[in-house]
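Left out: one protein chain. Kept in place: all the others.
Showing subunit A:
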Amino acid sequence: MKAQGEDMSTDALAAFLSAYRRPDGVPDELLGPDGQVRPVWSAFMQRLARINPEDMATRMSRGDQYLRDAGVFYRRYAPAEASDRDWPLSHMPVLIAEAEWHEIAAGLTQRADLLEAVLADLYGDNRLVAEGHLPPPLVAQNADWLRPLVGVRPRSGHFLHFVAFDIGRGPEGQWWVLSDRTQAPSGAGFALENRIATARVYSGLYDNANVTRLAGFFRAFRDALMGLRASESSRVGILTPGPMNDTYFEHAYIARYLGFMLLEGEDLVVDSGRLMVRTVDGLKPISVLWRRLDASWADPLELNEGSRLGTPGLVGALRNGSVTMVNALGAGVLEARAFLAFLPKLSRVLLDEPLRMPNIATWWCGGAKERAYVQANARGMTISGAYSTGLAFELEDMLPQDLGAEALAARIAHDGPRLVGQEQVQLSTTPAFVDGRLQPRPMSLRVFLARTASGWQVMPGGFARIGLSDASTGLAMQKGGLVSDVWVIGARRAQSETMLPRAAETVDRNQPGALPSRAADNLFWLGRYVERTEHMLRILRAYHARLAETANPEAPLPAAIATYLAGLGVDPDEPIPDALMGALSAANSSAGHVRDRFSVDGSAALSELMETTRGLIGKVAPGDDAARAMGRLLRQVSGFSGLVQDNMYRFNGWRFLSIGRALERAANMTGSLLAFSDPDAAEGALDLVIEIGDSAMSHRRRYSVSTDRGTVLDLLALDGLNPRSVLFQLEEIRQHLQFLPGNAPHRRLSGLQRSVLRAHTDLSLQNPEDVDGDFLARLSTEILSVSENLTHAYLR
């Protein structure tokens, strides 16, 4: 169908916006002072107005679906216990004209240069304090001014490589800086995900809207980080506090997107003054760390001694010039709110020019004049902690607005140097969908800057916070605000750019990097825990099926199974035992640590399995009901294993996962045979162990006789073609080991290889009739020693 006429679309737009009222006193991004749609929004809005509500709902759910599939979430703290939460996407982007964006970029570039110069002074010769431009307590009593870093010049020559600013538009239309983020700003990865999701919502519109692409920014920063390495063989890593952090998803996402290693403090070790990564192939040098960890946690030896997230000796490695930190440890000192009171003056002192973009007016109550001013003008201000690094609208430590004049005076007199007053800024509004209709909501932008060899690059667009109510205090995400994509609209169609190599370039495969030992450890245990879960489910299913038949838990076979279960730590009286939940949550926790190496579908399948199981607690009756529930859960476990086998790249990580699974399966099968293949075992025990081994069909096909001890042991212990047999597992482990570092042929056998070979050979040489309890017990010990040798060789 041809596009409709201009008049008709104008009518459609008017109808579409009929309920949209711009608020009094603040500018609106969409509507100008004359009530007309601003030019930058006009083309997009006209097309949007023609989308009918049903279509729009479908589009929105397409965006949400993308985010769910990609596993985008962030971790929410209090009030309830920590939990992962869906990403609160507002489906309406914020549109900003390219010309205006250039102004914003110029202002923030200047500010980034200023902050760099201030840091160089604070960790250098402290001229700013000595000459009276900064009050000494602002530095000396600032918990983020890190004394062990004083006098340490960054290896790269720069303190700041990646910064963010929160900015908002005030009543006069002017942009204001609300806060400076110099520690370890988050959100760049979320901005990318917002973009992908929003482009899906507006498929067909996005491509024609002249939106500047984001990928170029990330490519430039990746190249910049690669350029900071000490040598070609050295590595770049992203340092994360781990899965308990609220933005861990983003750390894993960025690591995957840029192709960097995702590291926790424990992955790193300082060796002769150099920073190294522990990998399954030994220590490997690393010379650039993009840290997402607050500096004080980075080294328990010289910084916060209580930190379990850091690397002892890291500060020493920095002093040695062995590694570039993005950003330098200690850069967070500038996030203290009180600095906003001094930056306008520091700009004149250090850059000899005024700030191109002002920050919100701030008064530090350490001076008598400022104290008096804040007291007199408290009505239009928020008064909060001077050293607080919270965002402009995260005012947990704000003094109550209804504090009486007397109480306020007393508070300011007592705590002056620890307080700042800040002018309350009303922020501009932008359209957001509320119950399917557009409504004006306050917003602020987070803008990211990355240092490259040719200077600062500004991410074109990114990430806006949208308040839920009219008050700008609703902007914080932890309080339930929304986020939206920001589109910088050019005059011409944007060049399509992605991180993928263009057709003309030769495809250069990244070498898969060395696998950090901790990641290998988590994958190994993930394999073990998932297999352990499966084993428990099989036994429990068999147990409840027998219960359903006999209705007597005291009968010999159910009693024998109950004893075996108790040996696994499983309480057979509970239909969904704690030990089962324990194995599942251990599997989930291991998977959580290797999110960057793991398919999104795989982690989703695993957490669904846990939710399903949790949901069954208290709802399942022993016997038939429980047996059927276990059957359902077993099918879900197979779903997970299938996803992993089909999708995971065949490199070392996959090998550790597979070894874990094989090892656990070998151990469990050996244990089951020990318990149920004894000549004195209860009647029906041999059929039971075949059922646990999921080998009833194979048994029928292979022996066409009734089960006896010999056929069972042959099939479940010795048959190298049965994927459930012990020998099959040992063979698999043997195969995987050949590909792991340090196992090249013609070298002396390692302790690990020896232990695998011993178990494998012992088993291969057996006849079914010679496999007795003593042999199985010895085999159990040998399998256990494989696990210990593996840990010793690779996992610490």
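Going forward, a residue touches a chain if its C-beta (ideal position, glycine included) is under 8 Å from a C-beta of that chain, and two chains touch if they have at least 3 such contacts; residues count from 1.
One rule holds in what follows: contacts and distances are computed from a predicted model.
Could you check which of "Heme exporter protein B", "Glutathione import ATP-binding protein GsiA", "Transglutaminase-like putative cysteine protease" or "Electron transfer flavoprotein subunit beta" matches the UniProt name for the chain that's left out?
"Transglutaminase-like putative cysteine protease"
Taking the entire complex into account, which one of A:T10, A:Q141 or A:Q439 touches the absent chain?
Residue touching the chain left out of view: A:Q141.
In the full complex, which of A:V129, A:M226, A:M398 or A:V434 touches the chain missing from this view?
Residue touching the absent chain, from the options given: A:V129.
Among the options A:P88, A:G242, A:G316 or A:G773, which residue touches the chain absent from this view?
Counting the whole complex, the residue in contact with the absent chain is A:G316.
Of the residues A:E305, A:D352, A:E554 or A:D680, which one touches the chain left out of the display?
The one listed residue touching the chain not shown is A:E305.
Given the full complex, what residues of subunit A touch the hidden partner chain?
126, 129-130, 132, 135-137, 139-141, 143, 147-148, 150, 270, 272-273, 300-302, 304-305, 312-313, 316, 417-418, 796
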